[in-house]
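Of the protein chains in this complex, all but one are displayed in their positions.
A and B are the chain letters, set down in written order, and residue numbers restart from 1 in every chain.
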Amino acid sequence: MKARFLLLLCLLLCQQTLAATLRRGLGPEPDSFDIHQAQGLPAIQVLRDIREGLLTYDAGGHVVPGVAARWQVHDDGRTYLFELRHDARWSNGDPVVAGDFVRAWRRALSPGTLARTASLLLPVVNAGEAMKGKVDAGALGIRALGDDRLEIKLTSATPWFPEILAHPVSFPLHPGAADRPLEAPVNGPFMFDEISPHAMIRLKKNPYYHSAASVGLDAVEYFPVEDPNSELSRYRAGALAITETIPAGRHEWLSTYMGDELRVSPYVGSFWLGLNLKRPPFKGDVNLRRALSLAIDRRIIARLVLGAGELPAWSIVPPGMAGYRPQPFPGSEMEQQAREAEARKYYALSGHGEDKPLHVEIRYNTSSQHRKIALAVSSMWRQVLGVTSSLVNEEWKVFVNNRHQGAVTQVFRGGWIADYADPTSFLDLFRSDNELNTTFYDNRTYDRLLDQAALLGGELRMQRLEKAERLLLADMPVIPLFFYVSRHMVKPWVTGFEPNIRDIHLSRYLGVNKTKQ
Amino acid sequence: MHGSGLLRFSLQRLLWVLPTLWMLITIAFFLMRVAPGGPFDAEKTLLPEIQANLNSKYHLDESLPRQYVRYLGQVARLDFGPSFQYKDWTVNQLIAQAFPVSLTVGSLAMALAFLAGTMLGIAAALRQNSVLDYSLMGVAMLGISIPNFVIAPLLILLLAVYAGWLPAGGWDWGFAAMVLPVVTLALPVTAYIARLTRASMIEVLHSHFIRTARAKGLPERKVIFTHALKPALLPVVSFMGPATAGLISGSVVIERVFSIPGLGSYFVQGALNRDYTLVMGVVIFYGTLIILLNFLVDLVHAWLNPKIRYDDQR
Partner (left out) sequence: MTTNADRPGTGAAAVPGADGVRGRSPRQDAWRRLRRNRAAVVSAGVMGVIVLLVLFGPMLIAWDPDYTDWAHTAAPPSLASGHWLGTDAVGRDILVRTLEGGRISLLVGLVATLVSLLIGVGYGAVAGYFGGLTDRLMMRAVDIIYALPFMFFVILLMVVFGRNILLIFAAIGAVNWLDMSRIVRGQTLGLKNAEFIEAARACGVGPWGIIRRHIVPNLLGVVVVYMTLTIPQVILIESFLSFLGLGVQEPMSSWGALVSDGAQDMETTPWTLIVPAVMLTVTLYCFNYLGDGLRDALDPKDRA
């Protein structure tokens, strides 16, 4: 018995020294590994490890060439010509050819096999029409010019389009087994080794990957863990090397006791309180909206309630967008006392007061962090303005549905994490015709400004967008609260982990330094 | 009488299984559909074309009765359909993977709870109102009074994080990974069973026929184990059916805290995600299981209590 145990131990240790395996926390269970069905961040994270598109990311989260060796942009930014690498291969040895991209995109935009995230490909010529079935998929603005050349045509210059080419929705597909995502050949640095739903997803190194030599790991094991507290415990017990997040309210403790393993970074995400402009009390009452916004002490929320380095937000678009200047709304430079006085002023202007008190419902989906924020906001409104509120905690599906319908919502938790690092990722949300506009903000001037910006480039474009945001904030359909940060615990012997604003940490850049383990 | 009565009893009970299952499926089906929120509600709302596409693919655009009939047909072929939430898997595959896990954890926990619970309960009953009795019941009460979402993280903290003796979660079919979940799951049930056994044992020990047995001069050991035990266990056995079924479906908290890929978490997540097919599949599975278990429990109950006659006619 003991001999067997020792033998097993030996084998395990030997395996450790031979195979460099990284164990990472993943968050919730991935929804699908079909590049056209995956919508949640966990699935997309794994997909980025096993597949690669025309472009990809480097360790610092910047967009760099992937399958594409080089490319040119013509026609004022409307035509892209890609030259593919000659050593790009699928995991069964077949070369990756331009036709693989064309086939995949046609699948993504055909009505029968529509991708969940197909809206990201809308800038492509005929994309919208193909989705509705009005044109044949062959009319799509993507063409293979031989095996190693690809041409993509857009309806208008879209500066952020390259980043879409690093998103799984634009990845290529091998001709065989397209509908069996767990078995199909892949072209990324890793490939599936073993999948146990809800337990573990094991990836092994893909020997046919074009840069396989630079991949430092032999295997990656992803562990979906729903509860951040459990994830942290497993990390501390040594079962995980990287966590997906840290539990709410733990930042201070972790930075005191495990500070060198805590990696925090600003993130392209913005958190705000949405206001339903379709219903009372916010319909047509900008003074009330301003009052509620000014009454909140964002510094307290960022420091005490959140405490992980989140930045108080006075605008919608988070910092870090190249070329874009943050547009804090008036009142951001004041002292909190002065702000609260302003708030009371606006509150009175809106006709509310002791004889006409306001009562609102604050809706949020089940989450410890959201609850704390709602409590803090509710308390601030009561203490500064005398506004009473009831907190409505809903499960995700119901919450999203209610927000979308807009029939019962008043104040609700809102926010956005950008798909691509451009201000329009946030500003487009408030277009009057956008399905995702859960505030029902309807300002045609705003829409026009965005349309105009789409036709401009460079500095002029940014200025137009900044003007749009200023207009938006003057109307205050949402109350910005803070900008997200990404938080991870990373063991000291993990190499290559660089905190970045997109929070993308491809496993191919990571390694385990065994001497430190 | 014993043998043929038992057989007739079994057949009678089995005959009820199908209509029961049918009722179960029907109620659950309509309940799930009535709940607000649908399986495709997500933050990044889908384009209408995509929404329509999905609805037709999953037949959600058909009338409710048609969907119902279609679903019944599928179930008859033991096909529970694809999962709405975990799109790469069918419900059959997910249940097939999750059930053995829940079964293992659940049955080990139940076995542990039964053995430990009855032993503690009998010991306490035999020394009624003594220090042992009070301390045993005191400890048992602790097991009931503290929720398992407190005990579980506490144990993880002490035994996995600080001491490093056991893993802090996860499931690899290894013994180490089973210890904490099984023990945590078993604790409240052990406490219940201990209390139930004690109460029942005390009642039985005060009954006439035990007094008779003692008066006859039978050794105490014989009195307890041969005569008192069976009737004392009756309420415990009644409790076992629902208790085991509940355990096997997986304690949601245990599975969440220990990251165990069992049925319990599919249960709740499915309802929250409005994953209709998954919830239905688990419900039918669960239902069949309970019906079978109750059947077994009734058999054991009848065996233990000869006063109940199988061919009960009124």
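Definition applied: contacts are C-beta pairs under 8 Å (C-beta built on N, C-alpha and C of every residue); 3 or more make two chains touch, one makes a residue touch a chain.
If you're wondering where the values come from, they're calculated on a predicted model, not measured in any experiment.
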item: Among A:L375, A:L436 or A:L456, the residue in touch with the chain that has been omitted; value: A:L375
item: Among A:T155, A:N393 or A:Q452, the residue in touch with the chain that has been omitted; value: A:N393
item: Residue, one of B:S10, B:T90 or B:S207, that touches the chain absent here; value: B:S207
item: Contacts of subunit A with the absent chain, listed as residue ranges; value: 229, 247-250, 252-253, 297, 300, 304-305, 366, 368, 371-372, 374-376, 378-380, 382-383, 390-395, 398
item: Residues of subunit B in contact with the chain not shown; value: 12-13, 16, 19-20, 23-24, 27-28, 31-32, 34-37, 134, 137-138, 141-142, 144-147, 149-150, 153-154, 157, 192, 195-196, 199-200, 202-203, 206-208, 234-235, 237-239, 241-242, 245, 252-253, 267-268, 271-272, 279, 282-283, 286-287, 290-291, 294, 301, 305, 307-308, 312-314
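Simple rule for what comes next: only the chains that are shown with their structure count from here on.
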item: Separation of mean Cα positions, subunit B and subunit A [Å, integer]; value: 39
item: Subunit B residues within the subunit A interface of the complex; value: 36-38, 41-47, 49-50, 53, 85-89, 94, 97-98, 153, 156-157, 160-161, 164, 167-172, 256-259, 261, 265, 272-274
item: Touching residues (chain side subunit A, partner subunit B) in the complex; value: 29, 31-34, 37, 39, 111-112, 114-119, 131-133, 181-182, 196-200, 223-227, 229-230, 233-234, 236-239, 395-398, 400-401, 404, 435-436
